[in-house]
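Presented below is the structure to which this report refers.
Every protein chain but one is kept in place in this view of the complex.
The first chain written gets the first letter, and so on, giving A and B; residue counts start at 1 in each chain.
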């Protein structure tokens, strides 16, 4: 599949229909998407709560772009490629840890947390150290969520910040506590994961636990009255309720919707999971649903946050990282049980993972052709058209 | 390897010699073969005895073409791609089972056994259901053997039917019982498997069990007199004996030949395995050997049938399915022992599998070049020339 082939496929795309097979199965198209979607947009990397102290770091592996996400001395966050400027060795060999300095294990070149080359032993006197700092990428933080951008010139981060901050602020994520992180690999194209998380047409059939917690998720219940009542209460508590939709030039979706009456949290029994997070005083903040194209998902209730980081590996393989955050003061065993905390999204995520893998298996067959999205899948259409638009931009220059 | 490269290789092929290395090792050529051999010809899928009741189905996975083979309400057989017309999800998640209706597990679109879309919930009023039936492929049955064709226009099935039916009829396969199915994957090109099964030049050195059962398999015994005597007996019982050979425009080979005197079945001890199948009254029907290019092999004796389905996966990987059928009335433990039943072809198949894998390992080396087939490998030449001919047709249009 060369550029002409990709262009032809993009031209033949019919809005309202799922994409042609190669968009889900071709590694050549994945490379194209990588260049024109993943390397151009802001990507969710993780939460500052994962790296509370100076020198704390974790690695975000995206394709071949292993990125060190590291805390500076004043709380700032840096992002560098995990490759030494000398002969290219990986510097951080563990997936997370603490490094007062970044020292290459091969020949001991020493870098500061901000990527500055501090020492390169035995190099000649005329060696220009300034030319051999670590190669860094853009990093930005909104209320404790870390985003990076691999582009030389990153797009403006402020629309994302502006959209997400009002919803995030009450949770005080930067002071939150990482209660659990779990990683999964699905045999499915990354867009199928994204599509799956943008519609509830499948929820009634696939997610009994989720439908028990979220009124209307089965698409059979009228929630207008309840939502109106709740929004009024939330506004009185100064909780954000304004729907943010992805429109031309933006990548963010944000919404708050009610849990089923009597349900306190995302839990199998409907009971609360932990103490209210941050500024919340009760278990009545509903659900905050946040999305940022292409790879960020977050579902938060009053007492915990679940973030999902999606990473395309190949056309047929996608990595997921689930992270559960609780209030800074929540004590494991007393305020929350980690198994109860993770249970809801492990069950729901497992269901979605199987749906995505089944979807991919069917798309792989030669019998597949683009099919029509249902009206209730309008957010899927929004995502698919966004992807098509981003790829089309790749032909504009 | 592009089309020009494949054309040049086909042009340089020397009849009587094995194929050039890329025909056995190149995935580009496998894709070409898939288009011009596998997607154009009738392929053996399985036996109707595998799906006796309405709604019984199994999946035939060939490359990315997962096909649902399902029984209709009146005994008819349908073949559909296992992909929903909505968003492409796989519909049948198990490799076999029973489905009164085909219901997509993602959003519950419902199809009839013949592929008709019966219900697509929440679709708009103007949704044209007729346009979104399952995509079907051709299916044909001869005396209980199911063949499918992935081509838009399938070749005439009647020559296959006409060639095979006289040999198959006495076995009453449609009423037979599936006693065992086993699946194998070989690290070898599919054509090497086919070549291996078209000559007995290797039998004397490789197959002591087979040579004990089949007189002349070692190519050292004169079987003319015995064969003539036996053919006369078989003809008196109205058993087919006319040799069918693959000639221009046909794909079928059929033969009946004698077992070693005193041998009653394909068994290690030469003794019978089960009660005679179908219309057979004794254990004296010899061996019925049937082949249909590119993927069907069958060796049957009076009391059981062994079918082999060959499926190319990659240039270097081939799936085999062995199926053993016994008479409808044969009772396991009383009339036959399943381990004795499968032993003969498991042993012989294992020997052949190793020969094929060794053959492939040698062909992979740069030291390989086409070598001369021996005169006793004339059927191998026939198969290889057929493959070359089918591929050449790919350049005709």
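Keep this in mind: a contact is a pair of C-beta atoms (placed from the backbone, for glycine too) under 8 Å apart; a residue touches a chain by one contact, two chains touch by 3 or more.
This one's a predicted model, so the numbers in the text were calculated from it and none came from an experiment.
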Contact with the hidden chain (one of B:291, B:355 or B:387): B:355
Of A:25, A:47, A:82 or A:163, the one touching the omitted chain in the full complex: A:82
Selected residue (touches chain absent from view) among B:109, B:171 or B:373: B:373
Touching residue (missing chain; options A:101, A:135, A:182 or A:393): A:135
Residues of chain B (touch criterion as defined above) contacting the omitted chain: 18, 24, 195, 201-202, 205-206, 219, 355, 358-359, 361-369, 371-376
Where the missing chain touches chain A, by residue: 63-66, 80-91, 93, 105-108, 120, 122-124, 127, 132, 134-135, 150
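Everything that follows uses one rule, which is that only the chains that are shown with their structure count from here on.
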Whole-Å gap separating chain A and chain B, where each centre is the average of the chain's CA atoms: 48
